[in-house]
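Here it is, the structure, as structure tokens.
The complex appears here minus one protein chain, its other protein chains still in place.
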């Protein structure tokens, strides 16, 4: 990638601009838009910046590194590409490209159940990479139950190491940007692992909720899958405790990037409360609004073991294919290393809650 | 409405734009403008977004619905069109169209005492609709006392089910946008149910306040009307308790959409305090700044039994007549159903105070 | 004024725009500009809006009025035109016009020591008006001591009823807008009552502070004047107590409209603390950022007996001469009457601290 680096955008916001230029208005609305007034989407980003860093100086930084332990395995860096649907709509490199980008930067990767690429070839492409991060498969609430089991089974056979069940979107939210444009993925895009549950004739939201997954279904699912299960989309401490009682392997604190239910607090605001509720009884990851290596540092300081990165990787993929996604991850890696060093931490294990402090808001400078 | 839905605006803000284009500058200033610097008008909207949602996941949502009980009657959905004056200035469909829009969406309707349509035909049009919401008549402080009694009597005969006395505007406020344009309703518009009290020669505001209604007058009024009485425009807990002592059927927490006295707190800020003061001794409704189905959800979480919707319905009426008003209500309905489901509530009865939390302007961590 | 009212601007901000158009860039910078980044100037305005009104409904408003008692005299309305320098630079009507405007609206008037009109004819013009408000004369720190005594003596003879000593500007502040343009009053403008103290050769700010008035000088001054003395520019509770010990008749809480020392709190923020410190031992007035009748209401709720209005009167004078200044005061009067009525107060004596509540800041609505 070295020779081409100079031609690539220099920052994540630059990638966002390039992605918007590369995509149709419909695709941009679909990938970038959020629910309602997008206040949660914006708050997710803003909240990380409100956690202030409290660096220590003149620390011993020799032999520093970025390794962390997650689900019992040491991984090179606590960065994972979030599950995102319809990547072939963003770029022909699609999920294959995104997975290779993740592996090239030693980051993890979660394939969406709405993937436009079958799960087997994606796994084949990166499974053997020596220094890659976790390789996980997403399941979505709203899928046909038999479909869930089939996908879980195929994922286990293909080498995926865990399943990530999204629990926060039993119905789609009201996504105004998408609705204004009627921005639906092109019909020729196949999602080979997705089969929705049949709607009922009564009930809320046109009957789609009659078959939504319930806590009861979790045990049913857990008995039938071989891989560790994580729940993605937990924000409430009581839900976190309930998940622990059901022996899930981990949780992803997430509000779906603000794409489903608007006016929720930012994940960066919920993280301390959720970490306290969890008390280490399951792995804790977080996503939503992470745009800087300092945000990754803060997530770890507030109790997460790793973070998921969504839109920024999509921006990279949309504008420059796999190379763009890889470069986005590289920028985050570099910044995370600098954040570690500048805060006086030799490795993630040195990060303490005391390294961050919530800052009040100030007026805009004149 | 199905075939035409694609041609309609997709969101409430889009309706506002279309309404502004459809109306003369004077009519827009009259319908959209507020008092003073319009800070309360804006704050009403902003405050709902500051109540953060705290969703629960994986709940049992089967056989969900939106029904609530109000004044002893089960209604399909807790949405009521607020009383608004001079609707014929907005669109030829006028109050008839607005009432039909409400009934078509199973929402309630309150006719303004400044209606440009007589109350009898409006009632006839929708009274027999099987799934309609409440049908109420507004009375306004500032009307001639005999006129109040006449209207109350006619309303009861015509099938209205309650009277809503506006108590927060004994004088008009200083509405700068209106004053700049001299934006008065056209003189040919008739308001058949309105006859103002004669001003006195002394006292504040040109003598108009000498005959303003007082707490003493409430008993006088209650003895002479047959319908349940609600007071609209209460914001102070002590006024709420006083109303309870006088056995009113309900209160509408309202600052008149910010149209009368600027720099009041938003109704979304006052709601918890008022609900606590009321302790269920009368029905509690709220209006002001509700623009999303999530706002409706929050109003119920904070203690209201239903909400009134004003300007958005007017936007729909002004731009697309009755169909526009109906579509606005439909958008709110759909969003409210999604909010219920995404927060983990099978019906409004499942909504709890714990489903919302006040969010700082990113000032305080949660 | 009746026939011309329609042609006049409808609001105070409209007057500001017209004044800017009427004045040279230099004069506008001089009259409108503040110290430093003008943050205190802006905060003065913003802070009043942050005091929220808590109206009561259905109160008895019969025989309402706006009268208050100030320095032992009943005045028609608690509004006084603040002392402002160089009014002839704003409009040929100058101080005569401003004084007539005040009297026509039953408001008080304070003549600046930097008046461009002699004090005697100004007093003659309005002294006999039956319903006028207070007529006071300002003295300025920085004047030659003999000059102060001369002016005090002339004012007493001419019928002025009190002296207002400005204590907050022993030196001018850094007024950037003025400095950028070199915006000094035209040299042909005479200020017949102003003679500066001679600067010393050493000390801060080019020696001008060696002769600045000190607390010691107050007794000297009080022994030599016949009129009641008010101090203008007090913001600190300890200074207020010191003034009380010296038996001043009253205080004006003021930061000089943000024109001298930037980054002070708004006067609306300091008012409760100062009223508490004063405990009624002297009259308390306030100025700074009052732009609405509701602001006047709030000032009284927070402990002031009356308010001074500065820039808005100047805007009126600059754009429409005496008639403009009178109309500005009329707009404030009308709004104040409405605020009284809408908050449920029959007269200023009914205003309570409980009628206002500090409101947090909300996001701007979308």
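Think of it as A, B and C in the order they're written, each chain with its own count starting at 1.
Here is the rule we use: a residue touches a chain if its C-beta (ideal position, glycine included) is under 8 Å from a C-beta of that chain, and two chains touch if they have at least 3 such contacts.
For clarity, every value in this text was computed on a predicted model and none was experimentally measured.
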{"item": "Per the touch definition above, residue among C:24, C:124 or C:361 touching the missing chain", "value": "C:361"}
{"item": "Of C:239, C:287 or C:335, the residue in touch with the unshown chain", "value": "C:239"}
{"item": "Listed residues C:16, C:70, C:123 or C:213, member touching the removed chain", "value": "C:213"}
{"item": "Absent chain, residues of subunit A that touch it", "value": "6, 10-11, 14, 48-49, 51-66, 292-294, 334-335, 337-343, 346, 357, 359-366"}
{"item": "For subunit C, the residues touching the chain missing from this view", "value": "36-37, 39, 43, 46-47, 50, 141, 167-171, 173-174, 176, 179-180, 182, 202-205, 209-210, 212-218, 231, 233-236, 238-239, 260-266, 269-270, 272-273, 358, 360-361"}
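Keep in mind that, in the parts below, only the chains that are shown with their structure count from here on.
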{"item": "Subunit A onto subunit C, rotation angle from CA fit, given as a multiple of 5 degrees", "value": "180"}
{"item": "Geometric centre distance via CA averages, subunit C-subunit B, whole Å", "value": "41"}
{"item": "Subunit A and subunit C: spacing of chain centres that average the CA atoms, whole Å", "value": "58"}
{"item": "Where subunit A touches two or more other chains at once, by residue number", "value": "37, 39"}
